[in-house]
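After the structure tokens below, expect a handful of questions from me.
Of the protein chains in this complex, one is absent; all others appear in place.
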Amino acid sequence: MDERPEDDLVEDARRGSREAFVALVRLHERRVYGLVFRMAGNHSDADDLAQEIFLTAWRSIASFRRGSSFYTWLYRIAVNTSLTFLRKRSREKDRAEFHENMAGIDTRRDASFSPEGSSSRSELRARMDEAIASLPGHFRASFVLVVNQGLSHAEAAGILGCSENTVSWRMHKARKILQARLKPYLGEVRS
Amino acid sequence: MRCETIKKWLSDDLDGALSPKRKARLDAHNRECRTCRGYRADLTCLQAGAPPVEDRSPECWAAFERRIESKLAFAEPVREASRARLFPGRRWAWAAAGFLVMVAVGIYFAVNRPGGTLGTAWVPYEDSLARLLQEAEVDPEVENLVNRELLASIAAVAPDPEEDYAFPFAADPLFWEGLSEEELEYIAVELERETGNGGPK
Partner (left out) sequence: MKKCAPAAIFVLVLVLGTLALAQGPLQGDPQARMRIRENISNLYLLRLTRALDLTEEQTAKLYPLLTRVEKEKTGIQRRMGLDLQELRAELAKARAGEQRILELVAQIMEARSAIRQKDDEVEGVLDGVLTPVQRARYLVFTVDFLRNIGENLERARGLKGPIKRTP
């Protein structure tokens, strides 16, 4: 394990050292993976996305400005890559649903599942995954950065390239949507 | 204090982004309002229920790192120096030429500005409001969400006739945004002149 300070690793990676870059990957892989998993909603896509993000970072490491935060820069790449992936997936899903509708296949979710009958907390957690995955891209990114990654509004704003106020509003909207969608399960947990 | 504002403050409070003054007002409101207390309880549940991503096994991470290492060999970073070498010794000429092109394009569009762009906002395309409306027309849930949000926004924009009836329009913060710099300057100068003369009190 490379024990050098991160700034030194970044500088060496900028000069072309693959070993230094791999050390940076080891430092940040879990957090980046956690972020993209929440964005993509499954491990397979998250794995591909995380690879793509680190490769993009490697290719553009020369554009990283000394003195700024490597982690913020890397996260920005992660969020942009994830959002592009979601937009592409949404278009492909629309096309697939269109073709399925034409073929007479019912693409609606199974609505027969009810919140009763299973552990309330574990049911809520399972449904939260789905609900977070259904949030619009920018809301999802803000929610994942703030709630899952534990960033402040200011830190999330720096990564997303928007104002703190915008992050604050997106968090509010994301929570409203989640609360509306998960209401039956929240009631069970509280009782 | 409107419950809608309180709900936003509740969200900020969960993220540690609420000022102490607003927190005091939030707590005071929640003591009286059962709906907001319920909403806070729901958000607290959501916060606790947001599951962390399970950590993968060390073997998984090792495999992940190996895959990246193997791909790094074929992906060379773009060097900053190589970009500068593109136009050696002629950077200033290219920068000046680019600037002139931008000025020419800017003048062209300033002179030929199309009148009114509201109309183009309604052409259906992937990310437009029109598409949101189309979805709202077939999905009652989306329709309700969209309607609630927009009607709440309009209610905030439109003046409450009873509240604002006695007050001049200049009391509205939006009024000032409708004034040009020239108009603002004129108002300031006139106010200063009147004030200097002992002005209207």
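Each chain gets a letter, A and B, in the order it is written, and its residues are counted from 1.
Following the convention adopted for this analysis, contacts are C-beta pairs under 8 Å (C-beta built on N, C-alpha and C of every residue); 3 or more make two chains touch, one makes a residue touch a chain.
The structure displayed is predicted, hence computed values, not measured ones.
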Residue in contact with the excluded chain [from B:55, B:141 or B:192]: B:192
Touching residue (missing chain; options B:3, B:24 or B:179): B:179
Residues in subunit B touching the chain absent from view: 5, 8, 113, 115-118, 120-121, 125-129, 131-133, 136-137, 143, 146-147, 149-151, 153-154, 156-157, 166-174, 176-188, 190-192, 194-195, 199-201
Residues in subunit A touching the chain absent from view: 136, 138, 165-166, 169-170
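The working rule: only the chains that are shown with their structure count from here on.
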Residue ranges of subunit B touching subunit A (in the complex, touch as defined): 7-8, 11-12, 14-17, 39, 41-43, 45-47, 49-53, 55-56, 61, 64-65, 67-69, 71-73, 75-80, 126, 145
Contact set on subunit A toward subunit B in their complex: 14, 16, 18, 21-22, 25-26, 29-30, 33-34, 37-38, 47, 50-51, 54-55, 58-63, 91, 121, 124-125, 128-129, 132, 146-148, 152-153, 164, 168-169, 171-172, 175-176, 178-180, 182-183, 186, 189-190
